[in-house]
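Heads up, one of the protein chains got dropped from this complex, but the rest are sitting where they should.
All chains are identified by letter, namely A and B, in their written order; residue positions are counted from 1 within each chain.
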Amino acid sequence: MPDAGLEVTDLTVTFERTKAVDDVTLALPEGEVLAVLGPSGCGKSTLLRAVAGLERPSAGRVRFGGEDVTGVPTHRRGFALMFQDGQLFPNLDVAGNVAYPLRLRRVPRGERRRRVAELLELVGLAGQGERRPTTLSGGERQRVALARALAVHPRLLLLDEPLSALDRGLRERLAADLHDILRAERTTAVLVTHDHDEAFAVADRLAVMRAGRLVQQGTLEEVWRHPADADTARFLGYAAVVDRSAAEVLLAGAADGDGRLALRRSALRLDPEGAVHGQVTSARVTAELTRLVVAVDGVPSVDELDAVAGLDVAVRAGQRVRLRVDPTRTAPVGRPSDPPADRSGAPL
Amino acid sequence: MSGKRYVAAGVAAGAVPLAVLLVFFVVPLAGMLERGFVVDGRLDLGPALSTLGRSRVLGALWFTLWSATVATALTLLLGVPTAYALHRLAVPGRRVLRAVVTVPFVLPTVVVGVAFRTLLAPSGPLGFLGLDGTPTAIVAALVFFNVSIVVRTLGPWWDSLDPRRAQAAAALGASPLQVLRTVTLPAMLPPVLSAASVVFLFCATAFGVVLTLGGVRYSTVETEIYLLTTQFLDLPAAAALSVLQLVVVVGLLTVSGRARRHREQPLDRLRTTRARRATRSDLLVLGVTTLTVLLVLAPVAALVARSFQADGEWSTAHYRALGDADAGSGAAVPVTTALANSLRVAVDATVLALALGVVVAVLVTRRATRPSARRALALFDAAFMLPLGVSAVTIGFGFLVALDEPPLDLRGSPWLVPVAQAMVALPLVVRALVPVLRSVDDRQRQAAASLGAGPFRVLATIDLPVAWRPVLAAAGFAFAVSLGEFGATSFLARPTTPTLPVLIYDLIGRPGGDAFGAALAASVLLGAVTVAVTAAVERLRVPGVGAF
Partner (left out) sequence: MKLRTTALLGTTALLAVAGCSVTGGSEDDSATDDTTVTLLTHDSFALPDELLAEFEEHSGLTLEVVRSGDAGSLTNQLVLSKDEPVGDAVFGIDNTFASRAVDAGVLAEHVPDELPGSAADHALDGDGADRLTPVDWGDVCVNVDDTWFRENDVPAPKTLDDLTEPAYRDLFVTPAPNSSSPGFAFLLATIGEYGEDGWQEYWQRLVDNGVRVVAGWTDAYEVDFTAGGGGGDRPIVLSYNSSPPFTIPEGGKRPTTSALLDTCFRQVEYAGVLEGADNPEGAQEVVDFLVSPEVQAALPDSMYVFPVDDSVELPPLWAKWAEPAPAPVEVDPEAISEHREEWLREWSDVTS
């Protein structure tokens, strides 16, 4: 891929004999946003720091736009890094923080002012340039950090869990904003997160890491539709993974991939016409629907499955019900031709 | 910062202070050790080793460790609360008090010895305590000298410590004492350990005080080395003791370095901390502070009182004579000229100590990914503490022995005295700055680097805003140290331009005339200048300059 933005090849980062990042290869075309998703301690932040030039890889290369930047110091890479807690400079006010990279590049004052105003507008903090970092809320801090990172149009924006420190509502709102802002600025970005919702809200592409290795990568759709293995499926938010025999019962035929099937919590829906039979184990009413746990006939009893029902239907534990499977809320696990290995990173 | 060029630049920057250390410390020390251990061209440790068996030497070693340990503990006990009170509480006149507690550090030890004895001698106002010539008097004088180190290294730190942690703890139901114990003190531990190791080294190598107050009964390793070298020319024994000193110092640095490394961590910082009003819960702290101020003021007051007495009457005669060449005191130059010399040398020494100290502190606090590089940095850090722990006599004589051939024939060079003073002030500067720089979250530097800031920009925009106050404070302190430095200065060959402490020493040892009075007046002058300089530094760094 000659016009590729970021290319990471066989990258390994070793800390005192343990491999934090183990032979990772990935690629990200310019203008796209990649989310690296994985549990904490999987090495995703280290991968990000190695891309930023803050960790020295023991093997492998990092290229951007065809140029090898492996030995280039951080400040010469033309990237920008944004931390979980923003790391605003406490000695500068909001405008000063945003203007920081502009000043480094000797942008004239008028231009600088204009750009700072524009960026603050972009992140929804117009006119707040004179506030001190210590007076900002967590969300505001992240917005300022984002504006600062975007100020000089970095070739690549690196985001280390940018929204994790925020509360849920704020996180969702900011994730949507982040998505729009990155598109508006046409920024190539790598986002590291342990939250699949965040990843889906912001990114175009997804890479899943576990124990230092890259387990899977592809577009959101590709990864979402075909999780490489059961753990990946669960990490992507699938509530359960059932084996081939259960899948055959649910789908009335074999699943794709290695035959196993991943199910979201809402994959089974109460439907008098449904082809699947089962017995309700428990039922719980929520604000929008009723959540059920169902022992499905033909599925081993250890695999009690989640299901949903409309609020208009009264369901009790012990009741026999019929269920319909929503195929868009299921995904075959593994690739048809591939064993469920960890090297499923398909060529892009 | 993985760029090889920057690593190379770092190594190059580190080479400068290392070279200074090598020439002005390692080479002279090695020269003296060689004289001691090599007999007729052959290594012969026999005479040196037999020294260590002498009961007098063992006694001196024991007394050194004992007095330094006790004095360090007491210094901390007084200094930590005093630093707190003078930097965190709205104590009236605290700026003046901060300057006042610095005074002892710059007073010539001989003068202080006499001031202490004036108080403690059986006929003195505190004679009833029966402390004259006791170890207690020595320890008290050591505390007197060193309490300023604690106040001045902890003060700026305390200034920039975010009080919200303590407030959070208080909100969780912690009493003020519990807050102190569970939140504040743990956060203070790195700078406290830093200060403690410096104080210990100063105490363990104290010379003038021990000699004056210890009389003849108490000798330390340092006074033994002095006697062996300057009076007996017993170099094998002196070398053995110097090595012993070095071993103790290295051991101490290892222990304190290890303790510090685990604790020097990033802190949340608030830009300005407003002093708060003292409440009833601060009574203990205020009490200790009062005690410290009294300890500092009593000998100083004794000194001032005697400087205003001539022929048994109150008089300003000694002061009026300060500008005269001899005025019956026999001084080689007028006191005012010596003061000017002192100020010039102190400027040089301060610039030097600050330049080297900043380089060392910055390098030591950079992030090293490789364990080998980390170890190298730790060694680098410790190396600059060594000069504090080794006898000034050994180094002074070492200059003569080792630096006698071009291009290193620096004996008699006008640089010698400023460099020697800078070597004394350097560890203080480093110890004041390292905890501050370590407290900067490294991710701030990384964020800046990722935005395009090179290592120097990172320094200027991330480290400097946090460190400039401590740097300024360190500069003031280095200046004060250099103004008062006597030990190293007195053993170096020096030109016709004596510094004020040297002149005072000269005057005080002069039998007869008004020399003693002149010495006292000159000491008071030296103290006053120190107060003025440190107070000026304090002023300089308080008002709105912070906003840039």
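Here is the rule we go by: a contact is a pair of C-beta atoms (placed from the backbone, for glycine too) under 8 Å apart; a residue touches a chain by one contact, two chains touch by 3 or more.
Quick caveat, the model's predicted, so the values are computed rather than measured.
Asker: Thinking of the whole complex, not just what is shown, which of B:Thr229, B:Ser242, B:Ser256 or B:Ser391 touches the missing chain?
Answerer: Only one of B:Thr229, B:Ser242, B:Ser256 or B:Ser391 touches the chain omitted from view, namely B:Thr229.
Asker: Which one, B:Arg56, B:Arg276 or B:Arg320, makes contact with the chain that was left out?
Answerer: B:Arg56
Asker: Would you write out the residues of chain B that touch the absent chain, in ascending order?
Answerer: Touch with the absent chain occurs at residues 35, 56, 110, 113-114, 117-118, 121-124, 133, 211-217, 223, 227, 229-234, 306, 309, 311-312, 325-326, 330-333, 341, 344-345, 347-348, 351, 396-397, 400-401, 404-405, 409, 411-412, 414-415, 418, 460-461, 490-498, 502, 505-506, 508-513, 516-517, 545, 547-548.
Methods note: only the chains that are shown with their structure count from here on.
Asker: Roughly how far is chain A from chain B, going centre to centre by Cα mean, in whole Å?
Answerer: 54
Asker: For the complex, give me every residue of chain B touching chain A.
Answerer: 1-6, 269-271, 369, 371, 441, 443-444, 446-455, 457-458, 461-462, 465-466, 548
Asker: In their complex, what parts of chain A are in touch with chain B?
Answerer: 16, 49, 52-56, 71-83, 87, 89-91, 100-101, 104-105, 132, 134, 145, 148-149, 151-152, 158
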